[in-house]
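Complex shown without one protein chain; remaining protein chains in place.
Chain IDs A, B and C follow the sequence of writing; residue 1 opens each chain.
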Amino acid sequence: MPNENYIEFRVHAGLEQVRLVGISVRAIAEQFLTVARAQLIELCTVEIATNCVKHAYDGISDGELTVRVVPEGDFFVVEVRDSGKAIPTGTFGDNRSPFDFDPKNTDSLPEGGMGLALVSAMAEQSDYFRDDDENVMRMQFSRTRAVEVTDYF
Amino acid sequence: MPNENYIEFRVHAGLEQVRLVGISVRAIAEQFLTVARAQLIELCTVEIATNCVKHAYDGISDGELTVRVVPEGDFFVVEVRDSGKAIPTGTFGDNRSPFDFDPKNTDSLPEGGMGLALVSAMAEQSDYFRDDDENVMRMQFSRTRAVEVTDYF
Amino acid sequence: MKLEDNKCGNALVIKLVGDRLDAAAAPGFKETVTRRIDDGEDTILLDLSLVDFIDSSGLGALVSVLKRMSPAGKLVVCGLRDAAFNMFRLTRMDKVFPIFPSQAEALTALEA
Partner (left out) sequence: MKLEDNKCGNALVIKLVGDRLDAAAAPGFKETVTRRIDDGEDTILLDLSLVDFIDSSGLGALVSVLKRMSPAGKLVVCGLRDAAFNMFRLTRMDKVFPIFPSQAEALTALEA
């Protein structure tokens, strides 16, 4: 029996829609997790959904975006799907952190390429895979672990 | 060109899902309308979605519910769809108000049958129709009209 | 939804511990309060200060328990937050249920 306790959002792949889905996902996450954790979940959802709009569908404006939230069990799961271009192999799971900069050296600071690194760091588990012709990013956030922002990086 | 500025929720038709969709719809509505108006929109959405669970799908637990929010133009539109039983003819648009009671006469007070009346009163426009094998309730809330709670009934 | 009982003099104070009195919560609420009434409680104060959403099912449950009271009994509510108060006004139930800002004010009125 499939898990029935999910909320699925379908929207046109645009930045305004990403904002509204982010706000909704946070409101739902706040029902299950602390406000600070819910903010991180909104952030990760927005990062991945923004990538769909900017990279997967670049230019082509008639794409659709699906975000599925499963607030059940030990994990709060967020799955983002698009039917655009696949992420180039090796992009996700790349080990170099953009946050490994020297704060005194302005040239070393990242202006982009931070989204996937944030998700890898903040989700307890994150996986990217293809499902038929869709790209799926699946993020799992622990509901029991109490995480401090200072735990990251 | 279809309006692309929508958020569509798909969920299993259950009361827990109705709650989460209600909370999400309110969070989105708050981006466009006052907090008080957003609360009314949550209420109407929950009333109609609850009817889907309780009446349209009564007993049959494997139904799906679709809520589409279109926050564009002069109206904030919420459309609730299910593929269960149709509302019996004459139920919606019934003119007798359950709120037409005598406050001093306890027997005259309504214990049910208030949901559709609330929606008729609070939405600037509400329409029920069948679309293929689906039931659709379409509610439109004015974004410009500033409504006081005391304006109703 | 959890309910917390507390006897204050003659009055039974029932506090709703949960933020929604909706279709999911209404049956349990109705059953518990009905049992208290049937057990003989005739002065009941419902503290709704944690509730920020009431729908028509929740309101129907409130009306049900009101109807269950004996004619000489008293059922009042207190602590309504904005959304809950709006729901009472919207449906004219503010003319049916005596409404007090706080438990203290409700209890004073019930004792008078």
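We take it that a residue touches a chain if its C-beta (ideal position, glycine included) is under 8 Å from a C-beta of that chain, and two chains touch if they have at least 3 such contacts.
No experiment lies behind these values; they were computed from the predicted model shown.
Visitor: Using the contact definition given at the top, list the shown chains touched by the missing chain.
Guide: Looking at the complete complex, the unshown chain comes into contact with A.
Visitor: Out of A:E8, A:E42 or A:D82, which is the one that touches the chain we can't see?
Guide: Selected residue, touching the omitted chain: A:E42.
Visitor: Please identify, in ascending order, the residues of chain A that touch the omitted chain?
Guide: Chain A touches the missing chain through residues 15-16, 18-19, 22, 36, 39-40, 42-43, 46-47, 50, 53-54, 99, 101, 103, 106-107, 109-112, 114-115, 118, 121-122, 149-150, 152-153.
Operating definition for what follows: only the chains that are shown with their structure count from here on.
Visitor: Taking each chain's centre as the mean of its CA atoms, which one is most distant from chain C?
Guide: A
Visitor: Which two chains does the highest number of contacting C-beta pairs join?
Guide: Greatest number of C-beta pairs in contact occurs for B-C.
Visitor: Between chain B and chain C, what's the gap in Å when you average each chain's C-alpha atoms?
Guide: Averaging C-alpha atoms per chain gives centres 25 Å apart.
Visitor: So the centre of each chain is just the mean of its C-alpha atoms; given that, what is the distance between chain A and chain B in Å?
Guide: So the centroids are 31 Å from each other.
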